[in-house]
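Only a single protein chain was left out; the remaining protein chains are all shown in position.
For chain A:
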Amino acid sequence: MADLLGIGKSGLNVSKKALEVTGHNLSNVNTEGYSRQRVMQSTAIPVSVGGFVQGTGVKVDGVRRFNDEFIDKRLNTALANNKFYEARTEHLEQVENIFNELDSDGLNQVINKFFNSFRELANQPENETIRSVVRDNANLVIKDFRRIRGTLDTQSGNIDRKIQNSVADVNQLLRHIADLNGKITTIEAAQGETGDLRDQRDMALRNLSENFKIHTYVDEKNRFIVTAQGIGTLVTGLHVQELGTVTQNKNDSSNGMNGSVEVVLKDRPSQKITDLFKGGTLAAIIKVRNEDLKKLQNDIDGIAYQFTSSVNSIHRQGFVNRQITIGADGKPAAVDHKGLTTGLDFFKQPLSVEEAGNEIDLSDSVKADLSNIAAALSPNAPGDNRVAIAISKLQHERISGDGSVTLEEKYLQTIGNIGLETGKARIDSEQATGILAQANSLRERLTGVSIDEETANMIRFQQAYQASAKIMQAADDMFKTVLELKR
């Protein structure tokens, strides 16, 4: 009868453990990354008594975690892709907002106004008021070029800071993974349960995947090796190769901007790996910064350069709107009391294409005196409007892109491109979200906790517990019967 008591006790034990695990599952129903667990049980080793094989009850083999590493890998890849397009869409949408001028006066409209004010000046080149309108409109153009170029720079700078934060996050995750690698090995060496720690490690890998695409292998001690394509091994067992950031100047940076933040391996700070990341937010923001923003900055600079230099080259041929003394040789005086009488720039002549969008400004002479706005091609001809006409005609001249497009076409192409890129990113992002949702639900179906299922199990284990207790009670009754024999 002692064996009956033992069998009953083993049943109680297993049922109690099963109920505990059920409780653990239920309490973690909303824990992110939790995989449901289940008690593995088997019959205890039978003994042979008097030629009979006799069962000895049940025993707990261990607690198993439901998990499939292929599903996890698929999820991580889907996550990296999704985060890539999500971050790309988010940043490109911010960029396209700079160029949203369907109903507002954006650069295109102010440049249009600028050229039209020269047309107005051509009507009445004698009129000083129109000259001031021309100057005001030119100032609006300058302001808008600087707004666009400045906002692009700001966004680039914001991404720099994001890269730094992202790298700090990544390092923390890498250390966390290595740390968990160590704990799991130690506990498993002592036959301990590591389901929850493995969940945490999977979770850390998933968080890492949000930053960039990773590959994982498992070594003989169940430790994870984490690599990233093109970058190398980041975690090997307990060892971590951390990332670092350096700030570089214009010539060394990957986007041609001063103070650009570049990613390096901490041990090799001289070797940039900024452009090597694939997938995830890090690759997305770097791509936006190094490709999209850089291209826009170059385009805007190119447009600003073309615009100011071509206006200047015509303006220089004109004469100021003042009485100029004609010398004995019939040539007009080159200088008068207000300065040069011809050869004046309208805009400050940009030194190079680079930064032309930031450095655009009126020339000092136009700032100083309205009569320095030259509308006339001949001296002392206040009614001569040929320079004003010629400047206004630049609007429709193919002076951009090696003489293939007008400034407006070039600018509209730029906006068209950013619109296309943003639209594409948005569609890709929607798709990637769908794929991620699918991968997630695939994982959740296997590893997720179902309250209904656990409730059913709870009843099952509770009843098994009660039944085992009844066996013990029966054994007890049997003892009592035997003990009462003596009375």
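Note that in this section contacts are C-beta pairs under 8 Å (C-beta built on N, C-alpha and C of every residue); 3 or more make two chains touch, one makes a residue touch a chain; residues count from 1.
Here, contacts and distances are computed from a predicted model.
Q: Please identify the absent chain by the protein name in its UniProt record; candidates are "ABC transporter permease", "Flagellar hook-associated protein 3", "N-methylglutamate synthase subunit B" or "YciI family protein".
A: "Flagellar hook-associated protein 3"
Q: Please pick, from A:L79, A:V449 or A:A464, the residue that touches the omitted chain in the full complex.
A: Answering carefully, the residue with contact to the hidden chain is A:V449.
Q: Which residue among A:E93, A:D136 or A:D252 touches the omitted chain?
A: Selected residue, touching the omitted chain: A:E93.
Q: Check each of A:N116, A:N139, A:N158 or A:N298 against the chain that is not shown and name the one that touches it.
A: Touches the omitted chain: A:N116.
Q: For the chain that's not shown, point to the residue among A:N298, A:S313 or A:S371 touching it.
A: Considering all chains, including the one not shown, the answer is A:S313.
Q: In the whole complex, not just what's shown, which of A:S378, A:S404 or A:Q463 touches the removed chain?
A: Of the listed residues, the one touching the omitted chain is A:S378.
Q: List every residue of chain A that touches the chain not included in the displayed model.
A: Within chain A, the residues that touch the unshown chain are 29-30, 36, 92-93, 96-97, 99-103, 108-109, 112-113, 115-116, 119-120, 122-124, 126-127, 310, 313-314, 317, 376-378, 380-386, 389-390, 392-397, 399, 408, 412-413, 415-423, 426, 433, 437, 440-441, 444-453, 455-456, 459.
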